[in-house]
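Mind looking over this structure? Questions follow.
One chain of protein is taken out of this complex; the other chains stay put.
Entry: chain A
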Amino acid sequence: MSLIQVNEVTHSYGSRSFFNWKDRSKKVLSDISFSIEEGACLGLLGSSGAGKSTLGKLILGLERPQNGQILFQGHDIYTADKHTRQKIRRDIQAVFQDSYSSVNPRITAERIIAEPLENYEKLTAAEQKRTIVELLERVGLSEGDLKKYPHQFSGGQLQRINIARAISIKPKFIVLDESVSSLDMVNQKLILELLNELKEDFGLSYLFITHDIKAAYTISDSLGVLEKGELVELYDSKNQFFTSEHPIVKEMRGSILAEHPRFRSIRTRVSRVSHT
């Protein structure tokens, strides 16, 4: 049994208003099906507006799909009984793209990470604090950061706090919605490494939603390509992405910025300067 199974999910956003009952809804996802095994990471690639984030929201239970079902360990996350739903909600956590808007600007790092703990684990104040310090250290921050407010952190540090919050209640599955896209290159690499480590340590599974092919390739086991609400390609092995002949995939591949020529030209320029 897969950890997450998405069955023929279709979703659209309507624009029904009080004075205008005519249905002018726009389809954003049609017939999406895939599954994620325990301990695996599926990278979902797609350009802006392809419906990637909507899919993430549906899996997180923030919006209900119009058709199709999403199963978590065999339970439909929308129709399961209340007890199971609560358990599922606990097991699926998320890290979003914009680290700044993912945290309430008026509360400290300690309270940010404490939120899921308060809701799911009934810990004493001392235990909770110890857990939070452990989590902070696990994601590469320190105890001194407990009382800091979000504006005192950099984007990369805040993303670490978001990750700490997501792993605080030991979920099984994390939706990473463009989680590294707003970070600079160095931080991207560091966060990806951290995510990889956590995956091993906690036995996590990821859905890695991104438009960054390189980031997806680094972290994923399998890859999917989403285009205009349709899952056009799904590969069991990420290397198939590079041999696929699908026109959209070819176009995506063509858009990967080549690193070497540029580096080479800089290097030659530097060497020319040093020679003269």
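Here are a few things to note about the model shown:
The rule is short, and it goes like this: contacts are C-beta pairs under 8 Å (C-beta built on N, C-alpha and C of every residue); 3 or more make two chains touch, one makes a residue touch a chain; residues count from 1.
Everything below uses one rule, namely that contacts and distances are computed from a predicted model.
Taken from the listed names "TIGR00659 family protein", "Multisubunit sodium/proton antiporter, MrpG subunit (TC 2.A.63.1)", "Cytochrome b/b6 domain-containing protein" or "Nickel ABC transporter permease subunit NikC", the protein name that UniProt assigns to the chain not shown is "Nickel ABC transporter permease subunit NikC". Although one chain is not drawn, the whole complex shows that of A:Asn119, A:Ser154, A:Ser237 or A:Ser255 it is A:Asn119 that touches it. Only one of A:Lys27, A:His75, A:Arg90 or A:Lys189 touches the absent chain when the whole complex is considered: A:Arg90. Against the chain not displayed here, chain A makes contact via residues 17-18, 57, 60-62, 86, 89-90, 92-94, 96-98, 101-107, 115-116, 119-120, 162, 165.
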